[in-house]
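Mind having a look at this structure? Questions to follow.
For this depiction, one protein chain was excluded, whereas all remaining protein chains were kept in their positions.
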Amino acid sequence: MLRVQGFPNRLGVRGWVGGGRWGMERYLYTLHRLTGLGLLAYFLLHIVVTASRALGEGAWARAMDTVSGGVFKVGEYLVFAAFAFHAANGIRLVLVELGFGVGRPIEPVYPYKTSLDAQRSLAIGALAAGAALAILGAVELLVLR
Amino acid sequence: MSDATAKEILYRIRRFEPTRDRAPRWQAFTIPRVPGMTVLDGLWTIKQTQDASLAWRSSCRMGICGSCGMLINGRARLACNTQVSEIDAAVIVVAPLPNFDIIRDLVPDLSPMFDAHAALMPYLIRDDAREQERPTGEFSQSPQELERYLQFSYCIKCGCCMAACPTYATDPVYSGPMPLAQAQRYNADGRDGGFLRRRAVLGGERGPWRCHFAGECSRVCPKGVDPAKAIQLMKRDLVWDYIRLRKEQCPAAVMSKPKAGTRRPDIPEPPPRTV
Partner (left out) sequence: MMRDQKLWSWHVAAGIVILLLLGLHMTIMHLDATLKFTSLNPAGGEPIDWANVAARGKMLFFPITYVLLLSAALFHGLYGLRNILFELDPGAGLKSAISVILIVSGLGLLVLGTWSAVASFDLAR
């Protein structure tokens, strides 16, 4: 078969972010990815910091002292909010990516209804649940404490 | 909406002539606006009246052949299927489908997509090659069984889904929405027995695992094929297969003609076989 050397035209990481006229699920995909990376970064540090409890009260108190203060408090809340979103959207993704809630294959009749429409209420529900949890966390972490 | 009362319309087209250009460039054309014109009609007008060197692929002009997939005002779609009047901008911006190398102007090199398509064995896989070559009857299939894959069989391989897919924007190893949807079209076909052979490819890096349901493929598909749905159903099949929950079924058998009974006299004989 004839092969031609064309001009490379892959969008690259710009294609991940998309932006502009993309739909809701595209933004959820990006946010899921960002919150996942954030949570992982926090989690790896969290393992190391909290391992200090095995060394006794003194080591624990020193470790907790290092990670207290305004910046850490806001950071901690961001982790909680990221968790709220990642968990709620994650429930949707587990269902959808195992083929639940995407609808059965149908005869495509214009205007097309796709799996995106079929799971839209699930997406809105997940976003609402994540937001509600994030607000509850804000009251707890930033107001009551 | 673009201004429907205007007499002219401005096209901005991404040009690339490999023997002359080192990189793609933009070129603008102003052409008369005709009621009912499609983006493809505009390209023809430019070619006929202003620049005969403008290159693109098109054939049927009616959304069937899948040749004229292009990036039109930031969205992958068929030029023949897109009315100028439905574009919500003053300028029609046309570029070749992204995520494929540009051969020339609006002509993308779709061969990686077709290579991935071929690697996923998009045909019925059965043990009875002789029956397939010289059929003695029809393979049995109920309307319900037909529905399990019919939607995915409307694919015209235009490549719009591949251009919109965020994963395919960086990852050439990932098969992409079109080949995966077509693999599912055959996996879901009751006449097919090729799941295990396709699994050898689908279970690895080229499989559906890099799909994260951003949904762009289904959003841009001009035929309503819904590749995202096919890919999620495929993941379910493969996960069920891994945890031994997938029911393996034999490919549908050839329907035998009824042995008993008499033919009703008012039913005419079929025409003689031509092949």
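Per-chain residue numbering starts at 1, and chain names A and B are given in the order in which the chains are listed.
Methods note: a residue touches a chain if its C-beta (ideal position, glycine included) is under 8 Å from a C-beta of that chain, and two chains touch if they have at least 3 such contacts.
All figures in this text were calculated on a predicted structure; none of them were measured in a lab.
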* Which is it among A:F7, A:Y27, A:F80 or A:F100 that touches the chain not included here? -> A:F80
* Which residue from A:M24, A:L40, A:V74 or A:A128 sits in contact with the chain not drawn here? -> A:L40
* **Among B:N81, B:T167 or B:N187, the residue in touch with the chain that has been omitted** => B:T167
* Tell me, which residues in chain B touch the chain that this view leaves out? -> 167, 170-174, 199, 202-205, 207, 209-210, 235, 238-239, 241-243
* Mind pulling the chain A residues that touch the left-out chain? -> 13, 33, 36-37, 39-40, 43-44, 47-48, 50-54, 56-57, 60-61, 64, 80, 83, 87, 90-91, 94, 97-98, 136-137, 139-141, 144-145
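As a convention for this text, only the chains that are shown with their structure count from here on.
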* **Whole-Å separation of chain centres (CA-atom averages), chain A against chain B** => 31
* Interface residues, chain B side, partner chain A - complex -> 16, 18, 23-24, 74-75, 96, 98-103, 108-109, 111, 147-152, 154, 165-166, 168-170, 172, 188, 211-216, 218-219, 221, 223-226, 228-230, 232-233, 235-236, 239
* **In the complex with chain B, residue positions of chain A that touch it** => 1, 3-16, 18, 20-23, 25-26, 29-30, 32-33, 93, 96-100, 102-110, 112, 114-116, 118
